[in-house]
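All protein chains but one are shown in place.
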Amino acid sequence: MPNYRCPMCRKICATHLDLARHYLGQTDKKHKEWLKTQGLSYAALIKAQVTEFGNNGYEALAKVLQKEATVIDEI
Amino acid sequence: MKQQLNIVVNGEPHELFIEPKTLLVQVLREHLGLTGTHQACDSSSCAACTVVVDGMAVKSCSILALQVNGREITTVEGLAQEKSLHPIQQAFIDNWAFQCGFCTSGQIMATKALLDENPDPTREEIQAQLDGHLCRCTGYNMINEAVRDAAKRLKARKDLESQKWLQTAKSGKGAK
Partner (left out) sequence: MKEFSIIGKPTPNVDGPAKVTGEAQYTIDMTLPHMLYGKLLRSPYPHARILSIDTSEAEKLPGVKAVITGKDTPGGKWGLWRRFRELSDQQALATDKVRFIGDPVAAVAATTEEIAEKALDLIEVDYEPLPAVFDPIEAIKDDAPMVHEDFPSNINATRHIEWGDVDDAFAKADYIREDRFVLEAAHPCAMEVHNSLASYDKGTGRLTVWTSTGSPYFVQLNLAEALKMREGDIRVIKPHVGGHFGGKNSTMPDAVNAAILSMKTGRPVKIVFNRDEEFTTTEHRTAQHMALKLGLKKNGEIVAFEVKAMTNGGAYTGLGATTLYLTGTFITMPYKIPNYRYDGVRTYTNIVWGTSIRGFGAVPGKYCSETQLDRAAKDLGVDPLEIRRLNAVAPGYTAPGQYTFESCGIQPCIEKMVVRVKEKWPTIEKDEGIGYCGFAYMSGGIFNWIDTPYAYSSAHIKVNWDGTVDLYSQAADVGQGHNTVAAMICAEELGIGIEDIRLHMGDTAHAYTDLGAWGSRETLMNGNAIKDAASQVKQKLIDIARLKLGENIAYDLVARNKRIFLELRPERGLSYYDLVKDAIRQNDGVPLTGTGHYTPHNKGMISPAYGMGIMAIKAKVDRGTGHVTARDVLVVHDSGQIINPLGARGQVEGSIHMGLGYGLCEEMPMDQGMLLNPEFVDYKILRTRDMPEIEILEVPTYEPNGPFGAKEAAEATIAPAAPALANAVYQACGAEFFSNVLKPEKVLKAIRAREAKNNAASQAKE
C-alpha cells in the first residue's frame, strides 16, 4: 500500500484526502504559504470546507496533493 | 481628614482613625484583617459581603464605616463558639451548601439575620431573604435546605435550653 508524505513536513498519510485534512489542520506559515505556489488560497480552502456541507475544501487540496505529495511505499 | 470610628466587631471593641470615604468592608478586611467577608462585585449586586449590624443583614460594600459608628457588627468570624461551630455553619457543612465558599459568609450572615427574626421560615421566605445573594456554584437548592436544617437545629437547641432552664427552675437551684 502506498503512502503519501506531506510536501511541507514529515507527516505521512494513507490517502490524499487524509493528507489534505492534515495539511489544513496546520497553523504555521510554511504550510499556508506553499499553497500559494500551487495557485490555491489557504483561506479559500477552509471557507469552502466550513461554509458549505460536504468536503469541498479537502477534495480541492487532495487533487493537488495527488500530483505533489511524495509516494512512500513503506513506513 | 481622618475621623474616629468606634465599633464593636464580634464582641471586640475597636477604635480606628479612617478616611470618611472608607467602606465598612474595607475596615473589616483591610484594617481588621477579617478576610472571611468577601467582595465579588463593585456594584452592590452580589451580597457576598453581607454582615450583621445590630441584628440586620447589611451589605458591607454599600455602607460607609462611619455610618455604623458605635454599632455592633457580627462577621462570619464571630459566629462560632470557642469549640463548636454555630448551628448555621454546621448545617451549611452537612448539607454541602457551598462549593468554592467565596459567597458563603454572606449567605451565612443573611441566614443568621433571617433566623434571628423568623425561626421557622418557609422555602419562599428563605428565597426572599437570600434572593440578592449570587452563588455560581450550588444552584441554591442545597443552600435553602441548609437554612431549613439550621432552623431545625436552632429550634432543637432552644428547646433543649428551655428544658434545662425549666428543670433548673423546678429544682429551685436557679431561683436566686
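To keep things simple, chains are lettered A and B as they appear, and every chain counts its residues starting from 1.
Going forward, a residue touches a chain if its C-beta (ideal position, glycine included) is under 8 Å from a C-beta of that chain, and two chains touch if they have at least 3 such contacts.
Everything numeric here is computed off the predicted structure, so don't read it as measured data.
In the full assembly, the chain not pictured is in contact with A, B, by the touch criterion defined above.
Residues of chain B in contact with the chain left out of this view: 29, 34-38, 40-43, 45-46, 48, 75-77, 79-80, 85, 89-90, 92-94, 96, 98-105, 108, 126-128, 130-144.
Although one chain is not shown, part of chain A still touches it, namely residues 21, 24-29, 32, 41-43, 46-47, 49-55, 58.
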